[in-house]
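Only one protein chain is missing from this complex, and each of the others stays in its spot.
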Amino acid sequence: MDIRVQDDGFSLGDELERFGKGSHDIGAVVSFTGVVRDTGGLGRMEIEHYPGMTERAISMIAKEAVDRWSLADCLVIHRYGTLAPGDQIMMVATASRHRVAAFEAAEFLMDYLKSRAPFWKKEFGPDGAEWVAAKDEDEDALTRW
Amino acid sequence: MDIRVQDDGFSLGDELERFGKGSHDIGAVVSFTGVVRDTGGLGRMEIEHYPGMTERAISMIAKEAVDRWSLADCLVIHRYGTLAPGDQIMMVATASRHRVAAFEAAEFLMDYLKSRAPFWKKEFGPDGAEWVAAKDEDEDALTRW
Amino acid sequence: MIDVMYFAWVRERIGEPRERVETSAATVADLVEELKAREPRYEAAFADLSALRVALDQELSDFDAPLSGVREVAFFPPMTGG
Partner (left out) sequence: MIDVMYFAWVRERIGEPRERVETSAATVADLVEELKAREPRYEAAFADLSALRVALDQELSDFDAPLSGVREVAFFPPMTGG
């Protein structure tokens, strides 16, 4: 299990080349990468977080995923600070014996990171800055787990 | 949309570094990689396919995924020939505006590739060779789409 | 004349990956009966049709599908991709 909260960018390719390499009996690897959408208007995004709590919250979520789906490996990288359209915000990867477990665990991680990891996004566009509001559907997504 | 059926291996990292780079307004990238499980007993796996039909079948499945989830990009690589434990068998990647679409499309691709792409796996172990049998649950998985 | 292809254990039981067959069979099922009448290895390969799939000109089809106009028929077990 590898959890990283960082200002710097990361290479999705390099991370996935390394991921799961030390583990045995892997049949399926799933990755999710979140990207700052390039919708034309957005100038930049700033991500604020709660140092200390962020690492704790992500570790708890990742540990639950590893236990529940018997994952062979699990990786979460989440950035904070200033990001431009097209930049990678975060990634998760899960390695498991079977595909259903790897998919479910990755979706579980994403659903919980959305609503339970202490990050807040502020978008800076041509009409000024605005905090991204949490969506009811993101909170609702937790009920399926 | 990029479909490749090949004897050669591939680099998951290199593929994902390139994937979706020419597309706009991507917020989510999901990848799935299938690996030959290293269960101790398996010596090698041989994958047979139906040249011509394989490319047609995968293209149809990928096109349906792109249309149904409005994907910005979609990649499928599937190998045939002789593979060793730990080798990558295949991968899919999906790029979309939102995470739910990217996840669903990747799972749809996997479910259909399992049962509708003309590949057959033969495992060579200490007790001889055996064709991998299709599972009822793989056929059942199609009913959810 | 029609091209008939075999994959996986069907190919192993028949003993060859493809052959050209002279037939006037109206349906896939009729073609299967003709082949089974030829030799025991065809009997062995086609013993249980529920364990087999068929593609006509590279599209999945059914055993009661008509053969008219078809150039390539393929028999194989359920697929195991992914």
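The letters A, B and C name the chains in turn, as written, and every chain counts its residues from 1.
Operating definition for what follows: a residue touches a chain if its C-beta (ideal position, glycine included) is under 8 Å from a C-beta of that chain, and two chains touch if they have at least 3 such contacts.
Source: prediction; values computed, not measured.
Student: Among the chains in view, which touch the chain not shown?
Tutor: A
Student: Which of these touches the unseen chain: A:29, A:95 or A:110?
Tutor: Residue touching the absent chain, from the options given: A:110.
Student: Residue-wise, where is chain A in contact with the chain that is not depicted?
Tutor: 34, 48, 50, 52-53, 56-57, 78, 89-90, 110, 113-122, 131-134, 139
Just so we're on the same page, only the chains that are shown with their structure count from here on.
Student: Suppose every chain is reduced to the average of its Cα atoms; which one is closest to the average of all protein Cα atoms?
Tutor: B
Student: So what's the Cα centroid distance for chain A and chain B, whole Å?
Tutor: Centre-to-centre distance between chain A and chain B: 23 Å.
Student: Can you pull out the residues of chain A that are in contact with at least two other chains?
Tutor: 99
Student: Return the residues of chain C touching two or more other chains; collapse runs of consecutive numbers into ranges.
Tutor: 82
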